[in-house]
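Okay, here's the structure, questions in a sec.
The complex appears here minus one protein chain, its other protein chains still in place.
Think of it as A, B, C and D in the order they're written, each chain with its own count starting at 1.
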Amino acid sequence: MTMETVLSVKPFLAVLVSLVVIPFIVVSRTQNMRESWTFIAGTIKFLLVLSMLPLVLKGKSVVYTVVQIFPDLGIAFRVDAFGMLFALVASSLWIVTSIYSLGYMRGLDEHSQTRYYSFFAVALSATIGVAFSANLLTLYLFYEMLSLATYPLVTHHQDRSARTSGRKYLFYILGGSIGLALPAMLITYHFTGTLDFAAHGVMAGHVNSGLALVLSLMFLFGFAKVGIMPMHSWLPAAMVAPTPVSALLHAVAVVKVGAFSVVRVFTGIVGVDTLATFHINEIICTIAAITVVVASLIALSQDELKRRLAFSTIGQLSYIILGVGLLSASGMTGGMLHIAMHAFGKITLFFCAGAIFCATGIKNISQMKGIGRQMPITMTAFLIGSLSVVGLPPCGGFISKWYLVVGTIESGQMLLLLVLLGSSFLNAAYFFPVFYNAFFLSEPEMTFENRVEEAPIWCVVPLTITAGISMVLFFYPQPFLNLAKLAVQSINGG
Amino acid sequence: MKLIGKLTIFLCGTLLIVFANKFPDFGDPHSPAATHLSPYFIEHTMADTSVPNIVTSVLADYRGYDTMFETTVILAAGLACFFLLRLPEEEEKEIYFRHVPTGVTIRIEECGAAPEDSEVFQRIDSQWVPCDIIIRSTSRLLIPFIQIFALYVVAHGHHSPGGGFQGGVVLGAAVILFAISHNLRTTVAKIGEKSAAIMSAAGVFIYAGTGALCLVLGESFLNYGALAPILGTDRVMARSHGILIVEIGVALAVMSVMIWIYYNLSSAGKQDEGL
Amino acid sequence: MVNTLPALVIIVPLLAALVVAAAGFINKRACFPIAVGALSVSFLGAAALLVRVVNTGVAIEYRFAGWAAPMGIVYVIDHLSALVLVVITAVALVNLVSSKQTIDREFKDKEGAFLSLYVLFTAGLIGMTATGDAFNLYVLLEIASLSGYALIGLGKTRAPLATLNYLFLGTIGATFYLLGVGYLYIATGSLNMADLAAILPGMQNSGIVLFAFIIMLSGLFVKMALFPVHGWLPGAYSQSSSAAAGLIAPLTTKVTVYIMVRICLNLFSVDYTFHHLNAGDILVWVAIATIVFGSLSALAQTDYKKMLTYIIIAEVGYMVGGFFLGNRMGMSGAILHIVNDAVMTLCLFMAAGIFLWKTGTEERGDLKGLFGSMPFTMAGFVLAGLSIIGVPPTCGFFSKWYLVSGGIAAGQYAFVAALIFSSLINAVLFFRLFEISYFEPFADHHHGSDKSAGHGGAGAVIREAPMAMLVPFLFVSIMLLVLGIYSGRIVTNIIHFAIPAGVI
Amino acid sequence: MIWQLDLIILVLVIVCAIAAINVKDLLSAAILLGAYSFLLCLLWAIMGAVDVAFTEATVGAGVSTVFCVAAVFHTTRRTTD
Partner (left out) sequence: MDFLTVLISRANYWAYIILMMIGLYAMIAKNNLVKKIVGMSIFQTAVILFYVSIGAKQGATIPILLHGHAPETGGNLAHAATGHGTAAVQAVNYINPLPHVLMLTAIVVGVATLGVALALAIKVYKEYGTLEENEINQRLRRG
């Protein structure tokens, strides 16, 4: 890569900081100490990531090799625009989620909080590790680390339903990564001799069309966290987890790590040129489009709020894949941007779902009649979040969707344009009943006899913040937009 | 199982027969086996070790390292039998005594008090054969000769067939004969399990220790030539003497291990009543 | 000093075994320190040898009794044997240190004999690894086998029967090997491996040599429990006491694989094994069958120790298959897996020993609640499980990496598929155990209805194993990570030189 | 070495071996094994392997037989095959 590089230990530190803090969390005697360690780690991590932002925005990349395992391959970090975009999202949202966990876990007086915070920290380390990895081996390492670290979080309740979901989760995630992604990685390594991410991929000239297609699909389905159908059904199952976990991991970290990995592999390993030459991108787009439509349709029929959100996530993730699959500059920018925009929107929605559960113990939409009047702040935030996810102004989601739409037009895929617009309509359709139930039902139909208070302050503050950011991003999307554009530039140009 | 067995031996047998056809002729003096290594041993044994029995010189010197482990295998077998079979010593449920003057057999049950083992009262096995005077006397007569012969075999291994191993087994067999002709309890009283075990370890230790001594004296392990200054001879004779030393070690080890294994096998680990 | 190291590595344990055997009848307390001391010396010696071989790049030859190679017996310490020596001594030492209490409890009066056999077994394996003489190898093989039978034989109630079966098959294996040596001797007149290697290329078309190759390998396959002749292993290992299993399970099969490697590479050349006979293909298929069979059988077990034994069988398939791929990647993977699998198996069996010590049974269901009561042990166990599954950065991942790469390079996609399949099965196996120990007994602690006030665990009291068991165990489980990170360096600095230059 | 003698002993050895594994009494099997060993010892003496013959006579025909008998004494003579 011709891009200028800066050698710095910062990416490694950013990964390490939340691991280092785990022993302190474990030995902490009081809840306050434990939580303050979490905050300290989160802040340091965010600052470390932020401190690299100016460099990256200047078009430089930060590199650091931790250990050289094979002569030409090791655990190494490289921070470029795309990685920075993702890391920024993840690390900033961690702080917010920590605040939210505070309220949620305390509010429900959950058990095993030490374990919860410890694995939470591990999961974050892994996420940042994936974002900053310089080669596929490192990415795979952190990907697996994330899979395993989230298992205890998903199964936090340790009851039978948790076990069932945990099994499903592991079956898809580990099965995909060991059964498909690992062999694909090794086959790639065998044919190309390298696993370093390069701007134009490394496969060009080494593989024929059949192999390239097989490998691309193996990666697409192997990184099952991205939830492309038919590897999606772990995601609704994993909703048994406590809401902060669902929020951060299943709307942000885990699924986005999947999307990020797939995008990274398609651009850095397979290479956009290879994708285009062998017309693999069309197949990918088709799969993604099917997932978008089907997931949105299923979401319509879900009554439990978190499950509806989960299917919404599956659809939204496929936007990212779809955008990158378009291979046009705007499409890819839109896809990458959607990682950030969707994250802030969706996390708001999950926070709201959690807040409702925390305050009332209700999970189903049909029971939420009139809740908007009792919990106005929460439900307003919910409105903003859903607007963002649907892609309407004045929310960040509009920007990314705009780019996606432009991308489809650029590449002349009118059918996909139709899919995008149609699914947006569906998005609106599955969010609308929630508001209708919450705000527009007349008094007699309300389910609540007693007056319900807002959720604890620690729950409400974060969702206000993320809702706010979602709106701010509409007016000021520059940090993420610039990063996405830089990333696309290095992939297409340079 | 029978079918598998037949199939296996059919397969192996066919293979073996097919390939046995390709062997050099039986007893061919020009086969590779007869011409590659062995002439060296045959022609140099006198010069190198001054031991005319080539088997002994190869066994204890050229391939002395193998033989050390051969002895160790025996020790391992002794240890293994002890480890697997030996039971903690506990009071027998029923013990039998014989009142010698009257010839009455007394059975003493668990709670009963046993008399002292003396001239009058004699402890006997539950399966006791009363009149074994001929066997006893014959073996008493024979055993010393067997032992002397065994010592000869050990000492004369340089010049005639035999050596530490064969001598050791014969020595052990003499003790086993004693145990069979008398009874196990008497034998254990004479040569206890503890001494058998320690002797067997000591026997191998003599072998390995001799080797280690050579190591200490600055030569390679088991290179008896290094013992020349200690023994006060030249290097060739030192090898010869070294071989004798290790043969004695082997004999000691083999004898005691044979006894030890016999103790454990014949009494199924109780070391009380035996064959 | 350095020149005598190859001898010291085996002589010190041997002498110690003798002293311990005697001390068992004189002063029982002296046994354990002597055994530990001897194995430590041996370990340090082996490590020094490895360092020396790596630094100088030349094999060290040691002549016993001062006789040069074809006449006398020599030890040859090269990259490969030095590496395996370090593994053997380290595994034996760590397991011994950690099983002090188990030995005290299980073999009260026979501690001396147990320790003596333990050290003898180790010495036998050391000798097998270092020796450069084909017949000497047989003798040492028998030492290791006999002491192994004894160690295994005194275990649970079914142990004697299982051990007797092991003894029969082990004897068949060893005797086949001996027969092979006889055939080589009849063809060449030599017993020394280097000498044989020099003579054999001239007689590649000899039927006797071919048969020697077949029968030696068959013998070794019996000893290492490759698929059709694996029957002895699960019974023997699962019935043994945990101290013995921790020594024998990690080492026996791996050292036998090492001997197979040595025989194929250094005795019958690579050219003979792979080009002349083309033995690779069929043996890779046997290995694939072993992997599939081992994994599936492991799935059927409810006794976790028995499950581990079937995993060992599958792992043997990894190594044999990897080696017979015939390319550098595959062989590197096989040799690296000898090291890694020894450590992984040690870790698993130490964990099994700790569970047995605390719970008293080896049924899967009795693991319940262990995450709460023994968090550190479970952490180590999880690490070991992940390593067997092959999750980075544990060492199991990296040997699998080499093996799979070798399979791809050789075009043996069936082998690759078998490896991936076995990884997935292993994932199922271990997560089944983790689930039991994590979820059960099913808790009902929603909304803090029970004693869980928010602090540590579901109100579980931590009851860890004694420190003497736990510390070595955690050390081994951390070694899994360390080995994983150094995998590449082990391959480039050591294993690379162990494989003949002709292999690409 | 006289090949006729060699052949006769070989035949006897094989007969003994077959008898040892087929006889329906374990004590007899042990004794037949002893006889087998002793015949082998003779064979080796004829073939000039005196040391091996000596060892086989003491170990195979002597001590092994005693061990077998001791083991049979402690278990059972009964067998169905």
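Rule of thumb we're sticking to: contacts are C-beta pairs under 8 Å (C-beta built on N, C-alpha and C of every residue); 3 or more make two chains touch, one makes a residue touch a chain.
All values reported here derive from a predicted model rather than from experimental measurement.
Participant: In the full assembly, spell out which visible chains the left-out chain is touching.
Facilitator: B, C, D
Participant: Touching the absent chain in the whole complex: find that residue among C:V53, C:I103, C:A150 or C:C395.
Facilitator: C:A150
Participant: Of B:L84, B:A202 or B:A238, which sits in contact with the chain we cannot see?
Facilitator: B:L84
Participant: Among C:E142, C:D195, C:D341 or C:D366, which residue is in contact with the omitted chain in the full complex?
Facilitator: Only one listed residue reaches the unshown chain, and that is C:E142.
Participant: In terms of residues, what is the contact footprint of the unshown chain on subunit C?
Facilitator: 135, 139, 142, 146, 149-150, 153, 157-158, 160-161, 163-164, 167-168, 171-172, 175, 178-179, 182, 185-186, 191
Participant: Across the whole complex, list the residues on subunit D that are touched by the chain not included here.
Facilitator: So the residues of subunit D touching the missing chain come out as 1, 3, 6-7, 10, 13-14, 17-18, 20-21, 26, 29-30, 33, 36-37, 40, 43-44, 47-52, 55-56, 59-60, 63-64, 67-68, 70-72, 74-76, 79-81.
Participant: Which parts of subunit B face the unshown chain closely enough to count as touching?
Facilitator: 1-2, 4-6, 8-9, 12-13, 16-17, 20-21, 23, 25-29, 31, 33-35, 37-39, 41-47, 50, 52-55, 58-59, 63, 66-67, 70-71, 73-74, 76-78, 80-81, 84-85, 159-161, 165, 236, 261, 264-265, 268-269
The rule is short, and it goes like this: only the chains that are shown with their structure count from here on.
Participant: Which chains lie in contact with each of subunit C and subunit D?
Facilitator: Intersection of subunit C and subunit D contact lists gives B.
Participant: Between B-C and A-C, which chain pair is linked by more C-beta pairs in contact?
Facilitator: Pair with the higher count of C-beta contacts: B-C.
Participant: Can you give the whole-Å distance between the Cα centres of subunit A and subunit C?
Facilitator: Distance between chain centres, rounded to whole Å: 43 Å.
Participant: With chain centres defined as C-alpha means, what is the inter-centre distance between subunit B and subunit D in Å?
Facilitator: Averaging C-alpha atoms per chain gives centres 19 Å apart.
Participant: Between subunit A and subunit D, what is the gap in Å from one C-alpha centre to the other?
Facilitator: It comes to 78 Å between the two C-alpha centres.
Participant: Please list all residues of subunit A that touch 2 or more other chains.
Facilitator: Answer for subunit A, listing residues that touch two or more other chains: there are none.
Participant: Indicate which of the five shapes (line, ring, star, complete, other) describes how the chains touch one another.
Facilitator: line
Participant: Every pair of chains that touch: which are they?
Facilitator: A-C, B-C, B-D
Participant: Which residues of subunit B touch subunit D in their complex?
Facilitator: Where subunit B meets subunit D, its residues are 27, 53, 55-56, 59, 153, 161-163, 165-166, 169-170, 172-173, 176, 180, 258, 261-262, 265-268, 274-275.
Participant: Which residues of subunit C touch subunit A in their complex?
Facilitator: Touching subunit A: residues 386, 389-393, 398, 401, 404-405, 408-409, 416, 420, 423-424, 427, 431, 435, 438-439, 442-448, 450, 452, 454-458, 485, 487-489, 491-492 of subunit C.
Participant: For subunit C, which residues count as touching subunit B in their complex?
Facilitator: 4, 7-8, 11, 14-15, 17-19, 21-22, 24-26, 62-67, 70-73, 107-110, 113-114, 116-117, 120, 127, 133, 135-136, 139-140, 142-143, 146-147, 149-151, 153-154, 160, 183, 185-191, 206-208, 210-211, 214
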